[in-house]
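Here is chain A:
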Amino acid sequence: MSPSLERISERFTQLLGATAVPTGAMPPERAPSAVPATPPAGPTSAVPAPVQCLDHALKGFDLNVTVSPRQVVLAAEILDQEGFGLDTITGVDWLAQGEMEIVYDFFHPTESLHVVIRARVPRAEPELPTISSVLPGANWHERETHDFFGIRFLGHPNLAPFILPEDATFHPLRKDYQP
Partner candidate 1 sequence: MIAQPEAFPTGESGRAPQETFVLNLGPQHPAAHGVLRVLMTMDGEWITKAEPVIGYIHRMHEKMGENRTWAQFLPNTSRIDYLSAMHYTHAFVGVVERAAKIEVPPRAEYVRVITSELNRISSHLVWWGALLLDLGGFTPILYAFEDREKILDLLEGLCGARLTYCYYRFGGLYNDVDDDFLNGTRKFVQEMRPRLGMYRDLVTDNIILRKRLTGIGPISAEMCRKYGATGPVIRGSGVAYDVRTIEPYSVYQQFDFKIPVYQECDSMARYLVRMDEMEQSLRIIEQALDRLPAGPFMGKVPRVLKVPPGDYCYAVEAARGRFMVRIVSEGKDTPYRIKLRTPSFSNLSLYEEASRGMILPDALAMMGSLDLVIPDIDR
Partner candidate 2 sequence: MSAIQNYLLGPGWPWVRLLLYLVGICAFVGANAAYLVLAERKGAGRIQRRPGPNESGYAGWLQPVADGIKLLAKQVMIPPGSDRLLFCLAPLMVMAPPLICLIAIPYGENLVARNINVGLLLVFSLGSINVMALMLGGWASRNKYAVISAARVVSQNVAYEIPMLLVVITLLMVTGTMNLNEIVQQQGGGFWHWNVFKVWVNPLMPVTFVIFFICMLAETNRAPFDMAEAESELVAGAFTEYGGMGFGVFFMAEYANIVVGCSVATVLFLGGWQSPIVILSGPVFGPLWFLAKMYALVLTVIWVRWTFPRTQFYGLLNLSWKILIPISLFTLLLTGAMMKLPLVLHHLF
């Protein structure tokens, strides 16, 4: 682990109040159709630890942080202070679990670090605060995520349809979308 990665995961751990999983151990992914494997040493059971350091060559990102929807702004602030740039914001529709996952990717301009922050919201009420006050680039990414999934970002200046036509009322990337 590079020193910056330690510091960042330390900050996230403090934010979330949980323990981090050391690198090298591959924690099980939360795939709905896969049987959860035996969890690594830690206090929780089948739920993966919130802050995970990963091997870049295996997954493509270095740090995986799971936060609650209310904590995304704080998490974005931590990364903004550490000098990260916003890569992208997107959503994944887990229809079987009744949840939508919002994934934030961050890259660093000088270090080889790719950090991913995730948050899950219930499908019936997909709302979470916007991070566009911290990182103005999030404005467009959140607007696009709203277009495709219907996730509402509270505090966003303008959630009108962006990539879809101005009068669109549907959200195409939802799994139950019928054209």
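Quick notes on this one:
We take it that a residue touches a chain if its C-beta (ideal position, glycine included) is under 8 Å from a C-beta of that chain, and two chains touch if they have at least 3 such contacts; residues count from 1.
On how the list was made: all candidates are chains of the complex that A comes from, given by their letters.
Since the model is a prediction, treat every value here as computed from it, not as a measurement.
Among the candidates 1 or 2, the one that touches chain A within this complex is 1.
Touching candidate 1 in their complex are the following residues of chain A: 29, 31-34, 56-61, 80, 83-88, 90, 92-93, 103, 105, 107-112, 114, 135-137, 139-140, 144, 148, 161-165, 172-173.
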